[in-house]
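Every protein chain but one is kept in place in this view of the complex.
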Amino acid sequence: MTAVRAGDDIVIFDMGLNLSKVLIHDDIQTERMHSLDLIDMGAIPDDRIMSELDGDVRAIVPTHGHLDHIGAIGKLAHRYDAPVVASPYTLELVREEIDDEGKFTVENELIEMDAGGTMAIGDRCQLEFVNVTHSVIGAINPILHTPEGAIVYGLDKRIDHTPVVGDPIDLKRFREIGRDGVLCYIEDCTNANRKGRTPSESVARNQLQDVMHSMEDYDGGIVATTFASHIARVTSLVEFAEEIGREPILLGRSMEKYSGAAERIGAVTFPNDLDMYGHRKSVDRAFKRIMNEGKENFFPIVTGHQGEPRAMLTRMGRGETPYDLDNGDKVIFSAGIIPEPTNEGQRYQSEQLLRMQGARIYDDVHVSGHLRQEGHYEMLDALQPQHVIPSHQDMQGYSGYIDLATKQGYKLGRDLHVSSNGNILQLV
Amino acid sequence: MTAVRAGDDIVIFDMGLNLSKVLIHDDIQTERMHSLDLIDMGAIPDDRIMSELDGDVRAIVPTHGHLDHIGAIGKLAHRYDAPVVASPYTLELVREEIDDEGKFTVENELIEMDAGGTMAIGDRCQLEFVNVTHSVIGAINPILHTPEGAIVYGLDKRIDHTPVVGDPIDLKRFREIGRDGVLCYIEDCTNANRKGRTPSESVARNQLQDVMHSMEDYDGGIVATTFASHIARVTSLVEFAEEIGREPILLGRSMEKYSGAAERIGAVTFPNDLDMYGHRKSVDRAFKRIMNEGKENFFPIVTGHQGEPRAMLTRMGRGETPYDLDNGDKVIFSAGIIPEPTNEGQRYQSEQLLRMQGARIYDDVHVSGHLRQEGHYEMLDALQPQHVIPSHQDMQGYSGYIDLATKQGYKLGRDLHVSSNGNILQLV
Amino acid sequence: MTAVRAGDDIVIFDMGLNLSKVLIHDDIQTERMHSLDLIDMGAIPDDRIMSELDGDVRAIVPTHGHLDHIGAIGKLAHRYDAPVVASPYTLELVREEIDDEGKFTVENELIEMDAGGTMAIGDRCQLEFVNVTHSVIGAINPILHTPEGAIVYGLDKRIDHTPVVGDPIDLKRFREIGRDGVLCYIEDCTNANRKGRTPSESVARNQLQDVMHSMEDYDGGIVATTFASHIARVTSLVEFAEEIGREPILLGRSMEKYSGAAERIGAVTFPNDLDMYGHRKSVDRAFKRIMNEGKENFFPIVTGHQGEPRAMLTRMGRGETPYDLDNGDKVIFSAGIIPEPTNEGQRYQSEQLLRMQGARIYDDVHVSGHLRQEGHYEMLDALQPQHVIPSHQDMQGYSGYIDLATKQGYKLGRDLHVSSNGNILQLV
Partner (left out) sequence: MTAVRAGDDIVIFDMGLNLSKVLIHDDIQTERMHSLDLIDMGAIPDDRIMSELDGDVRAIVPTHGHLDHIGAIGKLAHRYDAPVVASPYTLELVREEIDDEGKFTVENELIEMDAGGTMAIGDRCQLEFVNVTHSVIGAINPILHTPEGAIVYGLDKRIDHTPVVGDPIDLKRFREIGRDGVLCYIEDCTNANRKGRTPSESVARNQLQDVMHSMEDYDGGIVATTFASHIARVTSLVEFAEEIGREPILLGRSMEKYSGAAERIGAVTFPNDLDMYGHRKSVDRAFKRIMNEGKENFFPIVTGHQGEPRAMLTRMGRGETPYDLDNGDKVIFSAGIIPEPTNEGQRYQSEQLLRMQGARIYDDVHVSGHLRQEGHYEMLDALQPQHVIPSHQDMQGYSGYIDLATKQGYKLGRDLHVSSNGNILQLV
């Protein structure tokens, strides 16, 4: 969560949840927890610093629908007398967050704004959404145009000119904004230590097509998992399933949630007969039908890409579902492992369980949704910002970005700022 | 080098050079060295064991044109009264090896045979070439059909259904051969410890296209390097260079050699005006022309993908060529690092030198030419061989393959054989 | 578990439990499970192959007290009419295994034999125990002297001339046995891919002393964890705790079990007033006393070195014990992470929890108990065996050993044998 004040007007970008701070504890149900307890756990932003900021919050602007960007709205938004402004898909997911919230009643106005849209923020400023490309649809970078220059909030994105679903990143608009003068650029540093350029989603799609067509002649079970919110990937999985003569079917609570939302807002059109099941009972019913009608006719797309102990694929590995894996059955992980030892361990366990049942593993059929170093270089080149603030990582994660920015002439403490939770930075 | 005897007939598969055993010594010129010295160095196969084999060598069969498969032909082939049988591209490169050889005169007959072709080997056997896909064109897997079953020599390949240049791998034929009975399968284990499936060359092509199109608006220098023998990749580089409005130009001795050979045999048609220069003087002249006419109009494709100290790209990094690198100029490594600390060190040095001149590095725009575990699984499934011999690695490299084969029911010492240089194995 | 037959006499070496095959399943209590179910899970050896061996089992010989060497005795030993022969410490732990067994009644005779001892096996053979050094006391290598030569069963050991507790490895005796003729050597390959030489326990002790003395002036909490069965290490921890003026105290079920057993058989003499508590209630009582009397006076040595979710240290990290961690408190992991992603993940989680409470982590104050490559080289040199069988790993783990043995002149399939579960190998 980042708040930007220009004159008396304040805009808040993102209100996210740090899921790993929740999961490290046993048996926690965030839905019914109070904000302050979650703040103490480091799970949601400590927004108590906001009382030190003179000015009025005019908008809460989540950039995209991932939990680490919208997951605290249910806990914090009600404290601000301001609307939540977001792209249609993001807003749809915000709505679900608010519905699921069990402790607080969130009644902020919800305003839909498309990429390319603008709205006034007080008398002096304007908010603009620039289309970007990420591992979820509906991602934008919000720009706060102030009399002192533009504030570009750059979380989260890659530069993708062929994103499979939705429009390419609007680099042209970023260059225009750059020419008009950018006061500050806040950057997503998730992959800042990785060399080169993040490939386009079309590369992942091509890779997936290659993998799936290589299985065309296999007459047993094939199962895939990916990020449920990665609608472009789910779309590719659905499409290639049909190309190889199998009926795709989405299984697992979050599969139903994210794909359902995407369909509801018309962002994507799935085949009419595409089934999605979220509740365990209906999932199990679907599995039974698959077993009855023949595994070789189906292509289940399930949750569990990180080996989460309670997710569908892990349950399949444990033999807890009616779907039987046989020797030679294929499991496609169209997802990378989010780099943390906990995930590595759980994913390893899940793969072991699947292998014990005879499954063949196709992992990492995937490209990341975050810029690498050459993307960062391109963005700096396009925006030419006066100030840069790396974000979304710890110092280890920033280091590649800081080395890059330093070579481009920025200097730590002068126009390159490492900030952290609870910190206030005055630029003008 | 592997010799197979069936009755009195012997076929030799491959005669390669271990380049790292040469390079670890300073200032060695293999062209003028005697076979025995090279054998002592471990640089070429110790074929003295051949005298223990009763029978007549009927053919020497290199599978493809990489040096580690044909590089010892100049030193060893003359000892055998047998023709060299190879696909057209491989044979063209064998011809160059023989021409470059300075110590021995090689007068073996050179017989061209296409994928799909067959020839008699003595009275009882037949040699067949099955088309496979690898990081060089003209790769085949030779099959020796014997009365006791087929011997399938599986070096080197990946399973590629969309290989950009040339035909897809002929899995259908492998399955037929499998049904007819395979006595023994000798397998390329280069990537046997890697999970999943090696992507198709079309994925590398897509990745490369994505990278190169992202540079479309850049008005400075862009340089690329790749394996000179990787004709499909060179073709893609040439094609995308033109798509982004630049004149491709091949520079470096081996660039000229391999692409020239491909064009000569008609395997590929480069644009009429594509320049290739090998000798240092003509390369330097080309660089001067590029600098005069404007770097932004050219796309040099050069040697040096492993950071070899004397290759073109490394010389560019050192400022030893007339081509000046400026801040922001792009260098594309369309090649992985061949995993050995020496290469890692040299590549690192080369990248450092390039960065010191301001270059931006795009590395690993590449997919490997060797099967990973799921490809090995597919091949075992297609061939159902009685015996399996992992090859082309040390024990560490075989381990993933042996674990896989063991799970498929093979047993070390019974029908899964780990052999090594100078070893004789009797299967029937 | 390895059975060796010489004439009609059979000796079984080790009967272990593969704990990771148990833990991958939820909520399994092995104590009450039937052997066949555990065999199916791959958790204990599948000894049904024994019916194919003509001859009589004369002895069951566990080499040392680790679970992966004695953990299946409760499930399998009762099937054989033979005594369990072991060193005193190992036998004491076998006794506890048998007592804890809830499904089968194990009534095999238990025979104690010290390192250096021998016993007749039938008329033709003799069993000898040679003293070795490992991460648990009482480790021996059993030798079966047969008319055809000695069978040396080499699991598990390092070469340690200064082992802190107990005698140095008896290399002199191994050399004598080598001179008399070794038919076969079965080797512990756990660290066979690691270069160099495993340091002595005295190096770990020195390292631990250095770490603990550096904390001498700290006036808050210091906690250590290590392998409960690593009596030499526990002894060092206890001793250095007193050197820095703190009362050591052993906490956790297995801490009490292994140290209690060591004391009972007189292998080690702990200070008279050293407290050990195993049951949760008495542990919590001890923690309360520590908090009351001042953390700065105590040095708890607890379970949890691998981050096991239910172990004492993990519970301390979760705040589930009466012991409060404060900023700056020290936690010493005198243990490496057993290399498996599951352990890496759990240990990471445990460290995170400890850090969240302010703890400072000192990890890897440890040396391994297994030979590395130069130790393997020394053993081969001492024994000069006719046949070698690498053991205790998968093929990936054997690879370093096979490369080493091959360089020493052994050849796979001839005198270097890779065996696996259920395999029979005839040497004479």
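The letters A, B and C name the chains in turn, as written, and every chain counts its residues from 1.
Heads up, the rule we're going with is that contacts are C-beta pairs under 8 Å (C-beta built on N, C-alpha and C of every residue); 3 or more make two chains touch, one makes a residue touch a chain.
Since we're looking at a predicted model, the values are computed, not measured.
**Q** Of the residues C:42, C:55, C:181 or C:199, which one touches the chain left out of the display?
**A** Checking the options C:42, C:55, C:181 or C:199, the one contacting the hidden chain is C:199.
**Q** Which listed residue, C:25, C:48, C:161 or C:285, touches the chain dropped from view?
**A** That would be C:161, which touches the missing chain.
**Q** Of the residues C:363, C:394 or C:415, which one touches the chain left out of the display?
**A** Per the contact definition at the top, the residue touching the missing chain is C:363.
**Q** For the chain not shown, which residue from A:36, A:412 or A:428 touches it across the whole complex?
**A** For the chain that is not drawn, the touching residue is A:412.
**Q** Kindly state which of the options B:18, B:162 or B:349 is in contact with the chain not pictured.
**A** Considering the complete complex, B:349 is the one touching the chain left out.
**Q** For review purposes, identify every residue of chain B that touches the missing chain, sorted by number.
**A** 24-26, 318, 340-349, 352-353, 356
**Q** Can you name the residues of chain A that touch the chain not displayed here?
**A** 193, 394-400, 402-403, 406, 411-413, 417-418, 420, 423
**Q** Can you name the residues of chain C that touch the chain not displayed here?
**A** Listed in rising order, the touching residues are 159, 161-162, 195-197, 199-200, 202-203, 206-207, 210-211, 213-214, 328, 360-365, 374, 377-378, 381.
As a working rule, only the chains that are shown with their structure count from here on.
**Q** What's the chain with its C-alpha centre farthest out from chain A?
**A** Relative to chain A, the chain whose C-alpha centre sits farthest away is C.
**Q** Taking the mean of the C-alpha atoms as each chain's centre, how many Å separate chain B from chain C?
**A** Each chain's C-alpha centroid was found; their separation is 47 Å.
**Q** For chain A and chain C, what's the span in angstrom between their mean Cα positions?
**A** Going by mean C-alpha positions, chain A sits 45 Å from chain C.
**Q** Multi-chain contacts in chain A: which residues touch at least two other chains?
**A** Not one residue of chain A touches more than one other chain, so the list is empty.
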